[in-house]
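Before we start, here is the structure in question, set down as C-alpha cells.
One protein chain omitted, others in place.
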Amino acid sequence: MSGMGSAEGIPGFQIEGKGEDGMDRGILTLSVGPQHPGSGHFRLVVKVDGDIIVEALPDPGYVHRGEEKMCEYRNYIQNIPHLERPMIADSCGILYPYVLAVEEIANIPVPERAKYIRVMMAEINRCIFELYWLGIYGIFLGHSTMFMWPMADRELLIDLAEMASGARVTHAYFVPGGVRNDIPDAFPEKARRHLLYFRNRLKEYRDIFYDNPLFQARTVGVGVLSREDAINLGATGPVLRASGVDHDIRKVEPYDVYDELDFDVVTMKEGDSFARAYVPWLEMYESVEIALQALEKMPSGPVRTKLGPNPKGAVGEAFKRVEAARGELAYYLVSDGNPRPYRVKLSVPSFREIPVMAHLLRGAKLADMPSIYWSMNYWPVEADR
Amino acid sequence: MSQQGQAGADSGQLILEKEIVDKVTARFGDKAKLAYVKPRRVRFNVSKDSIMEFARFARDELGFDHPISVSGVDYPKNRIIDVVYHVGSCTNDRYRSFVLAFAVQLDRDDPVMPTLIPVYRGVEYHERETFEMFGVIFEGHPRLERLLLPEDWADIPPLRKDFHIKGREE
Partner (left out) sequence: MATVSEFTFSNFIKSVLWLLFWVLMIVSLIALPILFIVLFYVPPPVINGVEINPYLLLTMLTNPQVGAPLIRPTLDSLFFRIAVFPGFTFAALFATVLIFAERKFLAKMQLRVGPYHAGREAFWWANSLGGFLQLIADLLKLLGKEIIVPSGADKPIFWAAPVVLVIAAAGLIALIPVAPGWVIADIDVSLLAVFALLGFFPLTVLLASYASNSKYPFIGGLRALYQLISYEIPLILAVLPIVILASTLSLTGIVEAQYAYWFILLVPIGAFVFFITALAELERIPFDLPEAESEIVAGWLTEYSGMTYGLIQLANYIKMYALSALFTTLFLGGWMGPEFLPGVEVFGVEVLSSSETSGIFWFTIKTFGVALFMILVRGTNPRVKIDVLLRAGWSKLIALSFINVFIAVALLYLGVVGVGP
C-alpha cells in the first residue's frame, strides 16, 4: 500500500489539533506561487481546512529590484527610466508623482500645455492598465474571451501612447518641467477616434462579463471589505472606492489640471469582489471623458521648461501623491542639496493591498481565492519594487 | 470642504495647517516638535515614548485614519534613523487633502520603537519592510521577519547609507 496510504502521506498535509466535532483537523498547506499559474511573481502560503482558508500569508519579494537604493546612485533625470520598470503597464502613473516631487524640490515651473498632455497621457495609461488587469481577471475566473478582448482593444490605446511618446509601454514621457516632446499634429484626431471606439467597446465587456450570471455568482458577496476595514488597512484606489469611500486624489488634492476638468468619482457601497471589478470599468468611462476634455481644452505653447544639465534640489523633502490606475501612489523624496536624491520612497498601491488581501482571504473559500486576489488590483512587480 | 483647505493653501495663509499645529502643540507640547508646515503637508518629530499616543490622537481626534506609507531615512552623520509615518484622511472632510507626517528619530545603533499596528493595521507590511531595509525593530509586531529580500540575505540592512551597491562605492 505504498503511496496509497492515508492523507498524512501527502507532503504538506498535517494534522493540527481537533475540530469542534472531536475529529482530527487536517490542515493542508498549499504554496500558491511563485510557480503557480494563478499567482504571478508572488507567493501565497495558504492553509486550508477542507475548502475554507484558515490563513493566507502573503510572501512578496520574488521580483525585488532595489529601486529605492538605485535612486540614491543616480541623479534626478537618470532616475526616470528605471522608476517606470516596476509598473510597465501603467508607466505614466508610477512616474507622475516622482516628476511632481522633483518639480517641487527643484522648484521647476511647468508650462500649461504640458500639464494637459500629462493628464491626458495619465488617463490613457490608466485605461491601458485597467484593460490589462481586466483581461487577467477574466482568464483567472476561466473566462477566456474576456482575456482576449481587452488585450486586443488595449492595442489601440498603446498605439496612441506610442504616437505621442515613441514607446509602446515604457514611455519615459514625463520629465521634470513638462513632457519630453510635444504630441504630433495628427494626434488629437486619432486619439478622439480611438477613445470613442474604445468607449463603445466597454458596453460589450459588460454584456459578456459583468452581466454574466456565472460571473456574478463568483463575485457578488465574495470577500466583502467593510468601509472601516478598508480605511484602517490602508486600502486605496478602486478597492477603497468599492467599499464606499469617495477618496480619489484627483478630486481631494488635484494636481496639474484635474481641478479644471469635469469628472465624477465612482464609488460603490458593496465592497465585494464584484464592486472591486466594476469600479474600474466605470472609471474607464471617466478616464475617456477626462482625456477627451484635456484634448479639447489643451492650449498651444511650449511643453517643456529648459533645465540645466544636472538640476539640483533644495535641502528638504517632498511628499507627492497621485491617483494611479491602482490607487494612490506616493513618493517621499528627501534631498540634501545634491544632484542626487538622498532618499526616495515609493509607496505603491499594490504594496498597500497586501494586508487587505490577507485580511479578506482569511475565512474565504479556496475557490474564492482568484476572485479576491485579482480583484485587489495587485501587481507583484510593483509591490516588490 | 476639501476645496476650503486648498483655497487656504493657495492664498499662502495655511489656515488649516496652522489649526493642526495648534491642536497638536496644545496636546503634546514638547513631545511633538514641529518640523515644517507646507501647503497641505505638516510634519512633526515625535518622541519615541509618545508615538503611540500621538498616532491615536491623529487618528481619533484629527481624523487622519488612512495610513499611506512608512519610510525610514538613514542619517549616519547625526547617528539617527528617521522613521516617518505618512497618514491621510478619508473621513474628515476638512483634512481630506492633507498628509500628516510624524517621525520618530531613533538611535542608529539601537533602533527600537513600538509598532503602530494597533492604531493603523495597514502599516504591518510597511513596518516589516522598514525592519529589513533599516534594521528598525518594531516591538509588538506579530511577524517581524524578512519580506522582500532573499531568504539568505547576509549583510547589513541595504537601505542604510553604509551599504553600497557593488562597484558603486564612492
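The letters A and B name the chains in turn, as written, and every chain counts its residues from 1.
Please note the rule applied: contacts are C-beta pairs under 8 Å (C-beta built on N, C-alpha and C of every residue); 3 or more make two chains touch, one makes a residue touch a chain.
Predicted, not measured: the structure shown is a model, and the values here were computed from it.
In terms of the touch definition stated at the top, the absent chain reaches A within the entire complex. Touch with the chain omitted from the figure is made, among A:L28, A:I158, A:A172 or A:V224, by A:L28. Although one chain is not drawn, the whole complex shows that of A:F42, A:Y116, A:F215 or A:Y332 it is A:F215 that touches it. Looking at chain A, the residues touching the absent chain are 2-4, 7, 9-13, 28, 30, 36-38, 51, 138-149, 152, 208-209, 212, 214-215, 217-218, 365-370.
Here is the rule we go by: only the chains that are shown with their structure count from here on.
We define each chain's centre as the mean of its Cα atoms; on that basis chain A and chain B are separated by 23 Å.
Chain contact summary for the complex, chain A toward chain B: residues 58, 60-61, 64, 66, 68-70, 73, 231-235, 240, 245, 247, 251-254, 316, 319, 321, 328, 330, 332, 334, 342-343, 345, 347, 351-352, 354-356, 359, 384-385.
Taken together, the chain B residues at the contact with chain A in this complex read 2, 6, 36, 40-41, 65-69, 71, 73-74, 84, 86, 88, 90-91, 96-97, 99, 101, 120-126, 129, 133, 146-150, 158-159, 163, 165, 168.
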